[in-house]
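A single protein chain has been removed from this complex, and every other one stays in its place.
Then we have subunit A:
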């Protein structure tokens, strides 16, 4: 068991690329220098093909890639669907009227182009959704099959986690109406955790470190908060209890901006944590190529291993924090009236039985 754990630990330090700056061939001096910024951005950013590894030289070796479909809609030229290998094999990176410029698609004649391609991140998203659906269908089926008896297998591994989300996160933050929001909280928790972990494996896509993906998750939280808000929530925004009247022109704009800033902070926190972790690991591995010597590798791999272990913790922690804060924002929106609000002077006059004495 311990050996298995050790093997798993060292697997996480496998370099995800083997691009060696080549020596002795007739190339410009620029390509002799290893550019860590470019290499790191290639790994962290989205791409139109899924590049797993490069066997051998960067320019003469074989690139193990999976070409992904390019789906581009140009109002002037219609819908184009083709494999991205056609873009990469052509000299000018053009196919028909679509050209690849610095990683983004553009029209050859400058007309607008809308990119609906299945990129690396989209493919990873679909893959992780399929895996999550399979896992949770199995767990749900287990409950149906084993009515009343003890859980087995995958069910028994996930049940404590699901109960933890229900008891510690949902019930404590949302209160009596927690059951309506449990599907959403469980979905974002497992989705973010699974994608964080998946992004740490070699050759994977950096999905939860893509700000568009985290934007969508934060937008979902914002919409659920706004659509389940009751009048007390808006009362607290426009008349925070206990605030004197002359302070309201300052406090109310701050509160209104706060409605939007809270999901934005969710978005940036997840994006920055995951992307920064990937950049740190890649930087340590890039050190070996920068110094062009193999003696740096024990140090580099040791630090890389340590950071990878930290990233495992960060994967879980960031998923938990996103879920907890979403639950707290939803809880703030559905909260019922409290006596403490009355004592601070926030009284809408309808509850005379709770008069302060």
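Just so we're on the same page, a contact is a pair of C-beta atoms (placed from the backbone, for glycine too) under 8 Å apart; a residue touches a chain by one contact, two chains touch by 3 or more; residues count from 1.
Basically, contacts and distances are computed from a predicted model.
Hidden from the displayed complex is a chain whose UniProt protein name, among "Anti-sigma factor antagonist", "ATP synthase subunit c", "RagB/SusD family nutrient uptake outer membrane protein" or "ABC transporter substrate-binding protein", is "ATP synthase subunit c".
Across the entire complex, the residue among A:71, A:220, A:276 or A:312 in touch with the chain not shown is A:276. When the omitted chain is restored, the residue from A:162, A:252 or A:268 that touches it is A:268. Contact with the chain not shown here comes from a single listed residue; of A:6, A:41, A:79 or A:256, that residue is A:41. By the touch criterion stated above, the residues of subunit A touching the omitted chain are 37, 41, 265, 268-269, 271-273, 275-276, 279, 317-318, 321, 324.
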